[in-house]
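Note that one protein chain of the assembly has been removed; the remaining protein chains are unaltered in position.
Letters A and B mark the chains in the order given here, with residues in each chain numbered from 1 onward.
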Amino acid sequence: MRGAVLNLMGVAAIGLLGLNHDSFTSAREEGFFYIPLAGVAAIAILASLVCSIAYLRTRNLRFDSAAVAATEAGLAFLAAAIVNGCCLTAYASGRFWSWDSALTSALVCWLLYAAYLMLRQSVDEITQRATYAAVWSIFAFLDIPLAVGAMSWWKPGVHIPTSWTLPRVVNLGALLLVAIVFAVVRMRQEELRRDIDSLRRSAQ
Amino acid sequence: MSAVAVDGVWKFYGDYPALRDIRLEAAPGTCLALIGRNGAGKTTLLRIIAGFSRPGRGQIRIFGNQPRETETRRQTGFIGHGISVYDELSALENLTLYGKLYGLPDPRRTAGEWLERTGLARVANGLVREFSRGMRQRLAVARAFLHDPKVLLLDEPFTALDDKAIAVLQGLLRDALAQGRTIVMSTHQLREALELASHVALLTRGQVAFHGARTPEMVDDPGYVYARYAD
Partner (left out) sequence: MRFARQVWVVAFKDLRAELRTKEAINSSLAFALVILLMFSYAFDPLADTTREMSGGLLWIVFAFAGTLVLNRSFARELPNDCLDGLIAAPVSGAALFLGKALANFLLVLAVQMVSLPVFGIFYNVPWTRQLPELLLVMVLGTWGLTIVGTVSSALTVNIRLRELMLPMLTYPIMFPALLGAMQLTAHLVGGNPIDEDHYGWLKMMIGFDVIYTGVSMVLVETILVG
């Protein structure tokens, strides 16, 4: 419960950060945070895939901890990117959602990885959970190019800026560092959880 | 070459080792009884030998091959806690199905023969759903023996069997041993198991506490092994 609340606070903080900057300055059409947030999410998801494949090959549970940490960080940043994108859309067109193909793809990807987290929650045994999650991570990742392609065919065109300018790249660097901190903290939490589970089983 | 060789097997649940450095062997034509208290790891070990899950470390070799190889699976028969037959199919349909999956040349005929041997010929076309408990157990035994396996892996096979089923199973196991088959059996029913066993292994909290030939003391007093070797 506390973990979920903290996570939500983290998402809200990032969302507010982007919102605040973009709303109250003349840069509000510029969207300094939208692309960087999505960029960090993409890097995190890629890291998650690499860790999942590494787990399946080595069966080292540290890779599983890294995979879930990266995915959760990615999801938090992706959620912030989507919220941010909605606000930018509102300023650009007066409505919160305009079926912009990039934003819709982001939403689909978010749902894909939310399912990953739900799957993890439903499996109690650690090794089984790691295996199922790693397999699902591969399925989900393969869907990303298909989903992005499908969304862009369906409603082509983006309504908010999506190019990489220097300020956005700098922000990407900053946010990436924040994401790494989140992920490392989460990874330590996962390792502790495993230790506790191990102790509990020894005591039985 | 041993029929079943367990070489340095560990099984982890997360970081917790449920099985630690298990080293066991069963020579061809012998019957190894795996005994131990609840939670010692007998079922876990047997399922790893049968290929249902992977060890965290170490290897299993059945006649020199991995458990998951097709040829190994063709030569192995397994009876677990469940009977592994379908309620919605008839006894004959179930055995014919397994006959086909195991690549038998004439699945239907072999299925019929095994129904005879387990005393189920009269109910061959009855749905398993309607069988009594003892009949279901006998069908499970028929399923395991159907493809003439060289290695039989049995997880507490005598538990919850009625007398007729116990007699059928003991008879089949004795015949199997006489034909040179290998049996690895985990059990609580010490008396029935020790009558058949040529070797005994005691598992305590995931480790092998004793592994050796069955002795007369064990048959006379089934609790002997626990008393002597368990903590």
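Definition applied: contacts are C-beta pairs under 8 Å (C-beta built on N, C-alpha and C of every residue); 3 or more make two chains touch, one makes a residue touch a chain.
For clarity, every value in this text was computed on a predicted model and none was experimentally measured.
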Subject >> Which of A:12, A:42 or A:150 contacts the chain that the document leaves out >> reply: A:150
**OP:** Check the options B:68, B:109 or B:191 and report the residue that touches the missing chain.
**Re:** B:68
Original post:
Taking the entire complex into account, which one of B:8, B:103 or B:212 touches the absent chain?
Top reply: B:103
Subject >> Identified contact with the non-displayed chain, of B:14, B:41, B:80 or B:157 >> reply: B:80
**OP:** Spell out, residue by residue, where the missing chain touches chain A.
**Re:** 56, 108, 111-112, 114-115, 118-119, 122-124, 127-128, 131-132, 135-136, 138-140, 142-143, 146-147, 149-151, 153-154
Subject >> Positions on chain B contacted by the hidden chain, ascending >> reply: 50-54, 68, 70-71, 73-74, 76, 78, 80-89, 93, 97-98, 100-103, 143
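Just so it is clear, only the chains that are shown with their structure count from here on.
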Original post:
If you average the Cα atoms of chain A and of chain B to get two centres, how far apart are those centres in Å?
Top reply: 47
**OP:** Under the touch definition given earlier, write down the residues of chain B that touch chain A in their complex.
**Re:** 12-16, 18, 39, 56
Original post:
Along chain A, where are the residues that touch chain B in the complex?
Top reply: 59, 61, 125-127, 194-195, 197-198, 201-202, 204
